[in-house]
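Mind looking over this structure? Questions follow.
For this view, one protein chain was removed and the others were kept in their places.
Note that the chains are named A, B and C in the order they appear, and that numbering of residues resets to 1 at the start of each chain.
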Amino acid sequence: MVTKTLQIIMSPVLALVVGVFFLGLARKIMARIHWRYGPPLIQPVIDMIKLFYQKSVSHGRMFDLGIVLSLAGSIVVVLFLPFGGIAPLSSSGGLLVILYIMLLAPLGLVLSGGQGANPNISIGISRKLILSLGYEVPLLLVLLAVMTRYKTISILQVVNAQQNTGWSIISFPLFLSGLSYFLILPAILGIRPFDVSSAPQEISSGTMAEYGGKYLALATIEHAFVLFISIALFVNLFLGGAANPVIFFVKMLVVFVFGLCINAVFPRFKIEQAIKYLWKWPTLLALLGLIMTLVIRS
Amino acid sequence: MNESIKEQLESTFKAVVVTIPDGTQIVVSVKKDQVLAVLRFLKDRRFDHLALVSCVDWIEEKEFELVYILTHYTQGGEERTDQERLHLIVKTRISRQSPRLETVTGIFSNAEPYEREIHELFGVIFEGHKRLIPLFLERDYEIPPFRKDFDTRKYVKDVFDKIPFVEDKDK
Amino acid sequence: MSLEILIIIAFGGALLTYLVGKVSYKGRNFLAVAISLVLVAFVAYLYGKPVEKVFYFGFFDLDLVLRLNMLSWFFSITMAVVGTLSIIFSLSYIEGKEKADFYFLMMLVVNAAMLGIVLAGDLLSFYIFWEIMSWSAFLLISYNKGPALAAGMKYIIMSIIGSLCFLVGMLSLYVSFDTLNISQIASAITSASSGYILFILTAFGITFGIKNAVLPFHTWLPDAHSEAPAPFSAVLSGILIKMGTYGFLLLLYVLMGLKLFLGLGSGLLSFHSMLCFLGAVTIIIPTFIAMLQTDAKRLLAWSTVGQAGYIIVGIAFGTNLALAGGIFHFFNHALFKALLFLAIGAVEFRTLTRDLDSLGGLAKKMPVVFIGTLVGICALIGVPLTSGFVSKWLIYKALILEGSPFLAFFALAGTWGTILYSYKLIHNVFLGQLPEKYKTVEKTPFSMQLPVVVLSIAILLFGILPGIPLKVINAIGVSFGFESLSVGLWGITSETGALNTVNIFAAVLVVAVLVWLVFRLTAKSVPVAQEDSYAAGAHTPVDKYHYTAEFYSPLHRMIKPFLRDVIDEFYCWIASSVRIFTDSVRRIYSGDVGHYVMYIILFLAFLIFVQLKWRPW
Partner (left out) sequence: MDRNQITKWFKEPAKMANKYSLHAIYFCTGCGIIEVPPVITARWDAERFGVIPVATPRQANLFLITGYVSVKTLRAIIRTYEQMYEPKYTVGFGSCPINGGMYWDSYNTIKHLDKYIPIDGWIAGCMPRPEAIFIAVTHLWTLIDKGMANAYIRYRENYEFYRRNQEMVLGKLDWPPLHPIHSNVKAIENE
């Protein structure tokens, strides 16, 4: 029982550390690709300390509770997600529960943004929801392919199954789903080609327009958690998850750096182009993966 | 080609002085009340582009001079570069005390911001102008700033230097 | 205590209210609420006591049967509760309006008729109550004049077609089994040929499909819901639609019986998989249409069509998990859709408009209604800790484990579509800038807030402790012949991935409190007026600074060509062509006698000619 509570406390902290490290790494790699030195790795930490000390303005109760709900939603998802050996709550709710709790984070953010009473935010929100509808179609197909392939909805069993049958990214039908998941990863994270919902130039950083001080800090932490969750989900489902956290972290690092290098050089999509892209290639691959899994299974 | 326009203008309008300083310009100075007629006349003869409306303050003669510069995009069907185009400059004089003039937005609708600017900076009132509201300036001025009798140094001394520095309350 | 007293109270109470209404409207209001509460208490008291009363009815020596089993108890308790809450809501909603007594009479009659349907043990009484429900709903839909009349007309025409199909099916059953008692038919029908069963299924299927707004028959619903008065549209989309669900349950499981229903047809072409895919399509298309609506109630109406698809998929899929999910989703949908309609009714009552483009910022003015709508859309989406989540989770788990991922994909994609349109509802009405003209909106009356609060508490309670309704639903599943689920107080404990809502609730609560503490401990944030938001250095007036029109315009442009409501146009084409035909026939009766004489002579000539030519007689 003690190890369980320890794990429950430890896994969000670990996720925060990994997420913030990834944020710092992202800015450093982005800078290196632009031929400049870039900030120190701990720059996100400095930013957050400054933001927590800065005063801020609130637009109403929903404006505050929305951001709190969003961060709480992301942290709860981390509790359900196995991270190497640490898997505190994943016995009481499988992939479906995670899929649904992952919904709390964007919902909290858009509810709090809505009260911000600023058209830039509303435009950012409508783009964010359309984009999430866009990447949700291939994501669902990918998760369904994995679930039907291993005939279970709990991630632990998927991870254990991969120990003996090898990584599912290599096995034939799920290779397509894995590739499709990788293609929509930037859309889930909302980074470069798909940062249409928080575009600083067009809609003065969309959903973040009215966030300052501690709101911006909480929003950045929430972004770090989303970063951690989506990559951890990818590693768990397709790269066989790991026995101990260190190997798990290395796998996540590889996926993250590889994904980031691709996205650092892309210009930003318009929202229609993003949806057209998301509903064309990744959906096709995911659909193919699902059909092949069904054909092979029966 | 310039000659033909010169004859046409002199024949149709009396008391019109047409001079041709060089190959690309024709200067036409007209009376105040003939401006609309001349502009419409020229617009029918392919001078369909009102490039600029500007105002000159002749303070000694106590008159404002309004200058309309007309030009044309095409000559005989095909494009003309800016150098080859014929610029036709229509000038008129109005008195400085009561500067009033007919608006030309009826003929050239793109003259609207020019006339607002001249109204704001010179104080010329254009009758019939739909939106004669300020264009650039934030504050209101008794003597419009572009007039020659507007002393900008005195204005700065009266307005900006009079605003005190913010000493701390306790000092 | 027997069932016929229940029916008498229901209908008698309605008439009594109407009469009392003539005397004093206060008495009428009190009586209406009292009767509904009595019905709720009466039905609750009858829990767990299956009863069957048979009355001899001379006509064709049929017998009228009133019976109460687990299924009918579950439906009747939902109806009674939602009916009572909507009557409480309409106390202050109908206050100033004329014909208030007629409105209350019709509301009580509709509730009574639905109670009758659910208690009916034989098809004849089922049909009688079904007709009473249909026309009383028609009278209520066309309550406020204008476009409501056309909507009511469309509704009543489709309901009549449904009732006729029901009549045809009932008569054929009577002819072949010469009894209308459902239990006797159920035992006798196993011997019938599968062709006959298919005919019965299609006949009753059309009736229940129209009422349940399954896709080809859904066109009446958006007009009827948006034109009906708010409390009735809550009852209409909360329960009246679910009479179709009850009908399907009765038809597929009680009348047909489990083996027969699953045995019909084979593989992909079997009846139940066809019904599942029909349900899946009913989830997707209305959800995308709902996203683009600009009238709040029409948006909710399309959402009802979408959610009915979930219930159909749940029922038709045929495993105990899916059935439990389907019935539980009926229960949740009755709760949260009634909540959303009542909330929008409260907004419409105060701001006299439900156009999403002109509303905004009402959260500060109507906090209780705002929280109610928030809980409502969370349940609609299926956010954990609301009851909507548990029912959708059951449906998904059943679909995935039984190995039909495409159905699961349709259902899950439907959920994301639900998020888009439900967020549009709450954003355009409650968040954003409050326009000038709504700054003087006063508080919503208590009688409107009470139902909203009660429904929100119910949703949250059943979300965290779903065991309470699941126990009853499990009993229904067992009565249909499924093996029972292992149901704990907090969810399903089964081997392939359990659901433990209390763990989820505890985790979310603790983490939310921790994050809120961090939020409070850091620098204090100063509340500020709604005008003081970033506008690139400019100070913009409120009315020009609220973005709601064309909320999803990029998506709108992309999917607009796919969303032309072809079915509605098809029906309207049929209606207009029939009108043209009948119009041309009408011209024969031109009114002067000469024509008629001429017609007679011509006809006689024709007869003579036929007789000479072919000598038929």
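Operating definition for what follows: a residue touches a chain if its C-beta (ideal position, glycine included) is under 8 Å from a C-beta of that chain, and two chains touch if they have at least 3 such contacts.
Since we're looking at a predicted model, the values are computed, not measured.
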Neighbouring displayed chains - absent chain, whole complex: A, B, C
Residue of A:64, A:195 or A:210 touching the missing chain in the full complex: A:210
Hidden partner chain, touching residue among A:6, A:46, A:265 or A:296: A:46
Touching residues on chain B - with respect to the absent chain: 136-139, 141, 145, 150, 152-153, 155-156, 158-169
Hidden partner interface residues of chain C, rising order: 529, 531-532, 534, 536-539
Hidden partner chain, residues of chain A it touches: 27, 31, 34-40, 43, 46-47, 49-50, 53-57, 200-201, 204-205, 208-213, 216
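We adopt the following convention: only the chains that are shown with their structure count from here on.
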Chain contact topology (line, ring, star, complete or other): other
Nearest-to-centre chain - CA centroid comparison: C
Chain B-chain C separation of Cα centroids, rounded to whole Å: 70
Chain A and chain B: spacing of chain centres that average the CA atoms, whole Å: 61
Centroid distance [mean C-alpha coordinates] between chain C and chain A, Å: 36
Chain B residues counted as touching two or more neighbouring chains: none
Residue ranges of chain C touching chain A (in the complex, touch as defined): 361, 363-364, 370, 374, 378, 381-384, 389, 393, 396-397, 400-401, 403, 405-406, 408-409, 412-413, 416-417, 419-420, 423, 426-427, 430-433, 496-500, 503-504, 507-508, 511-512, 514-516, 518-519, 522-528, 530, 532-536, 545-548, 551-555, 557-558
Chain C-facing residues of chain A, complex: 12, 52-60, 62, 64-65, 67-69, 71-73, 75-76, 79, 89, 91-97, 99-101, 103-104, 107, 110-111, 114-120, 122-123, 125-127, 129-130, 132-133, 136-137, 140-141, 144-145, 147-148, 151-154, 157, 204, 209-210, 213-215, 217-218, 271-272, 275-276, 290, 294, 297
